[in-house]
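Sharing a structure, written as structure tokens. Questions coming.
The complex is shown incomplete by one protein chain, all other protein chains being positioned as in the whole.
After this line comes chain A, so read on.
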């Protein structure tokens, strides 16, 4: 059984093999690989017995699913109003300087992907960002450096 089939089986064991399982399956594949390839989507379509176009349509609708390779750590910096008011641009500049990439890009070593995202629901503690699932709030250029160092160390171990 391919790794993708294993994920599909695992998710459909709890959610069933109806189309209602599609989003949880895509989320599980993306959480593991940080990419949804064409082959993955064709495989999912076959398992759920729906058209691959439907799988692709769903996969590309949601901003937390991507069809291109993202790094081990996906940094999503909030760009919505209150984070912007509290200095999101300075944080972005610092991230760009530290990682030497622009939003939408991945570092050559495959560790970090940098993106901007809409409201994270941390407005009272802005600027805020998510690194994979973990929120980091009240960001300053200093705290950003520590956070990036921590994840880089984790990745290199």
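What we mean here is this: a contact is a pair of C-beta atoms (placed from the backbone, for glycine too) under 8 Å apart; a residue touches a chain by one contact, two chains touch by 3 or more; residues count from 1.
Just so it is clear, contacts and distances are computed from a predicted model.
Enquirer: For the chain that's not shown, choose its UniProt protein name out of "[NiFe] hydrogenase diaphorase moiety large subunit", "Pyrimidine operon attenuation protein/uracil phosphoribosyltransferase", "Urea ABC transporter substrate-binding protein" or "Sulfate transport system permease protein CysT".
Expert: "[NiFe] hydrogenase diaphorase moiety large subunit"
Enquirer: Among A:22, A:91 or A:114, exactly one should touch the missing chain; which is it?
Expert: Only one of A:22, A:91 or A:114 touches the chain omitted from view, namely A:22.
Enquirer: Using the document's contact rule, name the residues of chain A that touch the chain not shown here.
Expert: 18-24, 26-27, 48, 54, 57-58, 61-65, 79-82, 84-85, 117-126, 130, 133-135
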